[in-house]
Every structure is written in structure tokens, then in C-alpha cells.
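Just one protein chain is left out here, and the rest sit where they should.
We call the chains A, B and C, going by the order they appear; numbering starts again at 1 in every chain.
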Amino acid sequence: MNFDPRYSGRSFSSVGTRPLRPDGVDKVTGRARYGADFNMAGQLVGRVLRSPHAHAIIKKIDTSKAEKLAGVKAVITAKDLPDLTDGDAGMFDTLDNCMARKKALYDGHAVAAVAAIDARTARQALKLIEVDYEVLPHVTDVDEAMQHHAPLINDAIFTEGLEEKPVKPSNVSKRTQYGHGDVHQGFAQADFVVERSFKTEQTHQGYIEPHACVASVNPDGTADLWVCTQGHFVYRQHCAQLLGLEVSKLRVTSSEIGGGFGGKTHVWAEPVALALSRKAGRPVKLVMTRDEVFRASGPTSATSIDVKIGARKDGTITAAEATLRYTCGPYAGMWAEIGAMTAFACYKLENVKTVGYEVLVNRPKTAAYRAPSAPMAAFAVESAVDELAKEIGIDPVEFRIKNAAQEGTRASYGPVYGPIGIGPTLEAVKEHPHMRAPLAQNQGRGMACGFWFNFGGQTCTDLNIGMDGTVSLAVGTVDVGGSRASLSLVAAEELGIDYSQVKAIVADTSSLGYNDMTDGSRGTFSSSMATISAARNAIKVLRERAAQMWDISVDDVAWEKGHAVAKGEKHGNLGKLSLKEIAAQSGKTGGPIAGHSELVADGAGVSFATHICDVEVDPETGSTRVIRYTVVQDAGKAVHPTYVEGQYQGGAAQGIGWALNEEYIYGKDGRLQNPGFLDYRIPVCSDLPMIDTQILEIPNPNHPYGVRGVGETSIVPPLAAIANAVSNAVGVRMSHIPMSPPRILAALEAEREG
Amino acid sequence: MQEADGHYKESLYNGRSDHDHQGETMRYIRPQSIEEAAGLLASAAGPAAILAGGSDLLVRMKGGFIEPELIVDIKAIAGLSEIKETADGFSIGAAVPCAVLGENAALKKAWPGVVEAAKLIGSKQVQGRCTIVGNLCNASPAADSVPALVAAGAKAVVAGPNGRRTIPVEAVPTGPGRTSLAKGEIIEAILLDKRAPNAGDAYQRFIPRTEMDIAVVSAGVNLTLGEAGAIKSARVALGAAAPTVLLVEEAAEVLVGSKLDEATLERLAKICAGACRPIDDKRGTIEFRRKVAGVLAKRVATTAYERAGGK
Amino acid sequence: MAGVAVSTTINGDHVEYLCQPDETLLDVLRDRLGLTGAKEGCGTGDCGACSVIVDNRLVCSCLVLGAEAEGRQIETIEGMAHGDQLHPLQQKFLEHAALQCGICTPGFLIAAKDLLEKNPSPTEEEIRFGLAGNLCRCTGYDKIVRAVQDAANVMKGA
Partner (left out) sequence: MVQVTLWGSLSAAAGGKDKLDIEAKDIRELFRKLAEQHPAFEPLLDRGIAVAIDGTIYRDTWSKELPPGAEIFLLPRLAGG
């Protein structure tokens, strides 16, 4: 790859404008095809039988009655998905999560599946499968699971990362530590120390589209999978590995995706659908119900976090420490580790230490959720930061500005920062009119900061120029919210043509080289880099063709504003050749014109945001309404500012839901009590105010246009911003998320009773 | 079993079902008369369900909680989709969607509390389907329209194989998910009295969001004022505070004779909080429900009083 | 199980189908008639993604039986544009980027159409409460509300 990704500081004509998205009309007319909107001839209906127990040994599964039911074409259990993971522990966990092998590890864990001629028959068949369970004691709470007497979920797990190798298995799969300096010394220098404990409940990504796929496996080992996913190439790898298929023979097409937010980065039902199709010899459509989505897919960690921060009278933080315990579901994970890395990333700290514990519980396997693990850590840290500012008697914005990380600061997770946006977002907040708007009784204002890494990764893009001069752009990163528009803008910018001349699509796995998923805020960052590279390769071809048409040396041809231009005095008589003119002649000058790119887009710049929030609390009921909200975030360069705003607003809304009402509620029996949108309360339209946004552009030095990822950071600050606002409104420090009315009212009552 | 609207759901999901009914013989019938409907229900061999709005029935069918052998759609029965204004008051047919209640100006003027309660069930979409009779017969302790109907002194006209009877609405639900209706019986209509002058009713519920939730706790108050503006008669009902709607007579006694001064409101709150027999569940705690029941009673009584022309 | 023969009108077209007694209108639209614009987000009336209009009433098609459609007038997202002319709401949703993933969009458009037909000049609060039965997880609703406001202005002027 001889592509130079460095920021060039150029000016733009397309990038930064706000055209309509290329997939828009299909989506407003109902024509866009999502996971469940696709059908194949002879297709069967797949359904999954799930454990009603939080923790149970599967002694025996008798499928004989179900198999005999007329219309049932296949019944599968773990036996039909043999372990082909070859010692890959992570893939084995994925396999076991798709279909429980020896034990059911959570309420909703798949234990068997059927494929039948229709939904009714499939449903009846599930009832005929007899599963003999030996119910075991279970544990769902993060702190309880860490106790020595807690029911053990996996006796092969011994805590990693301890100085001495443990002799007994544990529900703690790993301990990790980050930081630098000496926190003991740091706290000794502090005039004020705040030490608090916090809890956050488990939330779900809450995408409106349930997981859905259509799988078709042929006897010759070729297979097709239509699926809603954030990464069809990754799904292909995983499904091929779990099913023993050859990667190139499994073609995966990503449907339009009805929301993912991290929840569609893992395979769940897809290997099951493929196994059913293989056994039945017919295509199988498998669509999760909403109940299954909540019980068996998705959620983020529940957490328990202790934070201690010390500062001098002048407002300088001298030391910061946190212990973070995150649930992983019943399999090992690295969620607390990410929390430990991100917790203090906003600050310039000489002495910092964070310790993370990954905790196994009888809940669904934790999946990434938008800046995974960062919001909970930020809730704890930013709440404590506000408390500390209050104790010192310094304005919370000033306090943060004084301690904000900057270029050259050693991040709490290790490396030294390049140019970053935390300071500028804080300065912008300080000057924002929202900060000076008046507040009424029982209203309060809070603010908080957030950080996320952002990723790049493997990317492949094709750019084909039609004979009419229009451009089709094929990318392999799934478009979750407008990236086809952004990438078309980038192609138009680079080629020097109009946006309307470019049409971007997401290609299937057989049409393009491997792409990483749309996760880690990487979609636009990495695919725009590959698009720039592909466009530059196409320009090289365009110049060659123009040189042919003029019969001059290609060295004498430059590309300017969508045209080939002949350079040098001897070519003074040659007019410009437009892309369209060159394309029209392409059949006679060497065939189709295309640019291709495969690269690893690394160097995604880290991202920071600061949010301001006003709430009104009803002191008699504890009911809290967000009445004004402002997001300030660094985008590096906003390619399509409207969709950047959309990411800011969407992340804030998800954070507001998490802060106030969303939570997994388990009964004493370990069963999920609220697996539906009625009682898992995501914000509705009337719950929210307009969400104001301010885009800052601090260019990422590692992207030609300065682009940073923008998708995730916006969910990080809201939990703390709202907690700080509630504290300022009614004087209670909420340490348990969600701050539901019963929790707030109980805190208010406790405060009144002194 | 009467059809049910109002989103009350017992947990009984995939893998948890203890129903064995195979449902291979399910029938959908749209009778033309109440007698035909009652006859169908009375002679059904397996579980039978009445369908009006379907906003509870279909949810329960989807979840596998019920697989009826017979679905009786009562919307084609003459008169059941109408609100009639009579000399005695209003008769609201069993198949009238809640949205229609809000579009009836006379009903809204006479019984604003009943209408605002009915208009709180579910979303706009659910409003277009759900009925107050379904809400009543679903027998959820948290049903929104029921406390308002009980406070209003509404009556239910029950038609069955043995003719018709009229009973107070509070006599319909007997516990969560259970009613006093016999096999073959259908509630044909809800009756509301003609409104006395200087009377007003109101209903409020507490929900964590602003819409789309089930009441965590709720209160309905119906007041009639005397000539001097003092409360002459009162009915106070609480929802989601006990297995069935609570008609709190002690609370009504406190209100009668008062002009709803601060002290009366405080006593009302205390009595209502004390009258609650709530449970801890996913929607709220016992403590929370008690406190908020009192808070809502105060707020609702104040609104009802203003609507009655008080202050 | 006996199928129910249904004769109905969908987007102005006469349609006949046979469905099972327990089949929802949503299932019929999607699986029997190929009208997949209405989406199933929950199947319990809590998300509004399956919104359609039946006899001028906004409903969740997951809470209506297919058999109940007999003799009704049904409007779905597929009938919202007139030929190649998008409805003003569709146009404004595009212009305001009122969709990200777009799964909720058909339901929002149908609900917003119903809202504006009944209340051509809604306040922001009326829009927010009027659309509270439709869940969106991507946008935070901001751009949806603005698109509806803008469409209302255009439609009043038209």
C-alpha cells in the first residue's frame, strides 16, 4: 500500500455538505429490505427453544416427538453444531452461546431449534421437545458473583492477571490494571479527597429490528446467508468456522440493518439457521422475537465501581483511582478492562490507577454497546469529579478545564496523546449560551465529559466508472446510519465530480475483499480512507486514458476538478477532458475504468465530548424530565454534518434512556422480568427535548481529510451529566443507574429524614 | 373470557409455557347479534376469546399464553360500536375504541376523568383499537380506565345465556386476570350516569416515561359540590395499589364537606397511602406506590374540584 | 385449521386472500401479500414499526387479525407516495435526515400522516405525544420532529 493517509489540510467542495442519502427513497417508501424482508423459494421457518432456567445442567434432550410432527423438517441440538473451534476459546464461547452444550447458562440460552413448514408448526414442535434439566443455583448480581460462596458458573475459569496463580476456579475471569505514577503519594498531596461507590444496571442496545436471517446450505457445501449484521465479512468467518464451511463458498449478504449499536457484531442465530438448513436441505428463515432479543442477545455489562479522586486546593487533581467490576454474562470477556482504560482518559493525571474485574454471571453473553464499557466508568468518574469540584468550591467546568488532557499528556491507559479535543469541547461548553440559561425551581444543570478510542481496521473498496461517467462505489462496511452518503461525498470530492454522479452500495462477501465490521466508530473513518485510495487509483487510470486520447505521455496529464488537464507548453492546444468524456471512450482506450483499494485504516483518532443537560425533578414522585440537552463533540472533520449530528443526538438519547429508566430486571428465579419494550423503557418521542449539537473539527492527523470516528462517544457523558443535573436540582447524589423514580424518591426521602 | 385490552402481561414466554392446547381447530367467527355471540361462547369446547380491539388478546396469543379454540369478533354486532346519549346518561358499547371516547364532545364534557383515563391506554395506535370494556375485563390491577370508571360509579351491562344484568364495574374484576363473568357472558356496554351540575372527575397515573407505560400507581376522583362549593359527595379509587382497583371510602369521607383545603388534601394523601396494599415488582416498590398514591390522590382531587367549579 | 377468506382494500386496490384465524394483519401484509414496508419490531404493539391505517384509524397491524380486515380500507407505507411523487412527509424525512437505520421510518411516516390529517398545525408537544407510540433508537427524535414540523408547513401551504 503506497497510500499516504496523512492529513493534508485541503479545502473541500463536496465534503461538509448535506445532500440526501442514496438509500433514502427506498427507506421512506418501504422498499428497503431488512433482515426479515427477504424470502427464498421453499423456505422453512426456524425457531429456537430456550432455557427457562438461569443455570441448569442439560441432562437429556429428547427431540423424537418433535421430529415426528408433520411439517417438521429438521430439529437440531448442540450435537448438530459440533465443536470445530480447535482450541479457540473465544469462538468456543460463541458456539456455546449459539447452542448450549452441557449447561444452560442464562434464562433464554438456546438449547434446541426446529425448522418447519410454517410458524405454527415450528411453535408446536418446540413444545414437543423434552429437555431434562438439573437446575443449579444461579447468580446474576455482579458483586454477589464475586463472593467466594457464589454459585460457580464455569469451573475451568481461574482468574487471569493475579500475581499468584489461583488454585481455585472463580467467577472472576480476569483482573487488569492500568495507570502510572504513585496514587498513594498522590492522595497524600491532596487537600480534598472524594471517594464514592456506584452501580449501573444492565442495558440493551435496543435496536428496533430483531435479529433475522435466511440461510441456505447446499449439499455441495456452497451456502448463502442473508442477514442483518454490522459486519457480514466477520459473520462469514465465524459461521464458516462454526459450521466447517469453506469461507469462499459461504456468501453473506448484509441486508439493510435496523439498528445494531454493537449488538449485531456477534453471531447468535445465524449458525443455528445454517445448521437447520443443512439438516433440512432447504432454506431456513430465522427471525428472533422481541422477547428473544432481550433474553438472549445483546446486553451490555451491569457494573459496580469504586472511585477515589484527590485534589489540591488550587483545583489540581493529584491522584485518581478506580476499581471496576463488570459483568460479562457467563463467558470470559474484557469489558471491565475497557472500562479501566477509559475511566480517566479525559484527564491529565500524574498518579492514576484503575483495576478491572471481569465477572461471570447467569445473564446473556455481554456484547458491545456503543463505546462499550465507557459510559459506566464515565458515570462514576464524572460524578465524583463534580463532587470534588463542589468540595473544593470551584466551578465544575473550570475544574475540568484545569485538569483536561491535552496534546502530550500521558493517557491514563498508557500512550501519549496527539492533538485531542477534550479541552476545546470544554471551552466550547463554557462559552455555550446553554450554560447561562435561567433555571426554575426543581430544575438543575449538569455537565460531563466522555472519551472513546475509535477504531480503523481492514477495509476494501471498489470504485467503478460507468460509460456515462457516473460512479458506483462498492464498500464492505455496513451502513448503519448514512455512511453511503458520506462515502459518496468522499468519492465525489476526490474525483472532482458532483455527489449526484456517485452511487454507493454495500457489497456482499463474494464481491469484495474482507472488511472489518462497522464497529468502533470505524465505518466512515476507514471506508472513507479506502474510498480516497480507490478514487486516487481510478484517477491514475483516468489520466492514462486521457493520455491515450491525446496521444501524449501520462506524465503530462494532471487531474484537476474532475478533468484531465494536459500540462506543459507543447500541449497548449489541448482542452480539458472531463471524467465523462474519458469514460465514454473507455471501451476503446483499454476497457472499464476502476479504482480498487485494500488497506488497513489505522490511526483512528481518539474522540472526546462534553454534554450539558438540564433536568426537572418532581420532588414528590422522583420523576425526572430532561428539559434541555446540548452535545459538543469533536468530529475531526464532519463529512456529512447532518448525519454527524444524528450520531450525536442518537447517542445522547440512548444515554438518557440508560440514565433514567432502562434496566434488565431479574427475578429471584433468575428470569428476566421485562423482555419487551413495554417494561424495558427506551425513551419515547415525548420523553425528550430537542438535542442541540455543536460539531468541533480538530483534524485527525492520520486521515487525509482529518476524519475521526463519531458514532460512539456521544453515549459516554449522558449518565453522569444527568446525575450531576439531578444533584444540582434537588441535592441528592444518585449512585445507582438508572435513576428511576423509585430510586430518586427514596434518595429524596432519605435526605429529608437526614 | 372477555377480551382484554390494556397490556397486562403475565410472564410466560417461550420455553416457559405450560399450555398444551395445540390449537389446530381455531375458528374465527363474527356474529351479528349478542345472542349469537353468547351462544357461541357458551358452547365452545375449548378456550374461547372475545375480540373487540384485540390489544391484549393478540399480545397474549403472540406470547403463547393463550391459544383459543374460538375467537368471537363482536365488532359486527349492531350497536356495540356506538356511544349513545340517553336520558339517564351515556351507554358506551363494548366495541368502541378508546380513541372514539375522546372524539365525543358530550362525553368528554360530562366525564373528563373517564375519557382522560381511557385516552392513556397505550399509544395512538393502541387507542385506535382498545376498548374500556376490554381494559376492564383484562382485569389488570394497573388498568388505566378502571379507577376512573369506578370513581365515576360506572355500571356494566352483562349479556349472557340467561339474559342481561347490570352490575357496578368494580364487581367485574375479582383478581389479577380474573373476572366474575360466567361462561358465555359478555359485557355489552358501560353505563355512565347523567352528570349532575357542579360535578367533576379526574384521573392520573404515575409512569416512568411520558407515554407507553403501564401505571405504576394511579388515582381517580369524582366529586359533586354542594351549593356553597363544599364537596357533597365523592368517590376515590386507586389503581395498581392492590389486586383489584381500590374504592377508598375513608378517603371519600374525608373529602365530603370540605372545600379541599391543604389539611384535607394532606389527610387524603395519608389515607390513600395507608389504604394501598401494593406489591414490589418490576414497575415499582411498595414504598414508592404508597407515597405516590397519596401524591396523585391530592393532585387528582384538586383537578376534579376545579372541574366541578370549586375554588 | 380452517382458513378465513378475506376481501379487503389495500392502498385503494381490491385484494383477496386466505389467512389463518390467528394470523395478524402484519403477517398477512408481509408474508402473504409481499408488502414488507410494515416491520415487526415487537409484535406486541409497543414499537409502532408496523403502523398502518385501517378505516382512518392508526393501528399497529400486529394487533389486528388478518381476518378482521374484511371490508376495510387499509393504507400502508407502500401507498403513501403518489406515483413517483413522494408525500411531503417522505420528502421532509429525507431532507431532514429523520432516519438513520430506517427500520422505524415506515411506521413513523404512517403515524405522522395520520397525525397531520387530524391536526394540520400541531405544536412540538403535540407531535411528540402524537408519535410516542413509535420507537426510534437511532435519532433521538430531534430530526423526526423537525421533519414533521416542516412537512406540516408545506402541507398547509399546498
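The rule is simple: contacts are C-beta pairs under 8 Å (C-beta built on N, C-alpha and C of every residue); 3 or more make two chains touch, one makes a residue touch a chain.
Just so we're clear, the structure is a prediction, and the values are computed from it rather than from any experiment.
Taking the complete complex into account, the chain left out of view touches A.
Among A:Gly393, A:Gly414, A:Gly568 or A:Gly731, only A:Gly414 touches the chain left out of the display. When the omitted chain is restored, the residue from A:Val600, A:Ile627 or A:Met690 that touches it is A:Val600.
Only one of A:Gly258, A:Gly520 or A:Gly562 touches the absent chain when the whole complex is considered: A:Gly520. Looking at A:Arg370, A:Arg484 or A:His736, the residue that reaches the missing chain in the full complex is A:Arg370.
Residues of subunit A that touch the chain left out of view are 90, 160-161, 163, 174-178, 205, 261-262, 265, 334, 337-338, 340-341, 368-372, 411, 413-418, 453-458, 519-522, 600, 602-605, 701-702, 711-712.
Here, only the chains that are shown with their structure count from here on.
The chains that touch both subunit A and subunit C are B. With each centre defined as the average position of its C-alpha atoms, the distance from subunit B to subunit C rounds to 28 Å. The centroid of the Cα atoms in subunit A and the matching centroid in subunit B are 43 Å apart. Under the contact definition stated at the top, the residues of subunit C that touch 2 or more other chains are 1, 20, 22, 43-44, 46, 129, 131-134. In subunit A, the residues touching two or more other chains are 120, 289, 676-678, 683-684, 686.
In the complex of the two chains, the subunit A residues touching subunit C come out as 18, 20-21, 23-25, 27-34, 36-37, 120, 205-210, 256-261, 287, 289-290, 480-482, 642-643, 645-647, 649-650, 652-654, 676-678, 682-686, 688, 690-691. Subunit A makes touch with subunit B in their complex at residues 48-52, 108, 120, 123-124, 126-127, 289, 291-292, 295, 620-623, 625, 660-661, 665, 671, 673-679, 681, 683-684, 686-687, 740-742, 745-746, 749. Touching subunit A in their complex are the following residues of subunit B: 7, 9, 11, 13-17, 20, 22-23, 62-64, 206, 208-214, 216, 281-285, 287-288, 291-292, 295.
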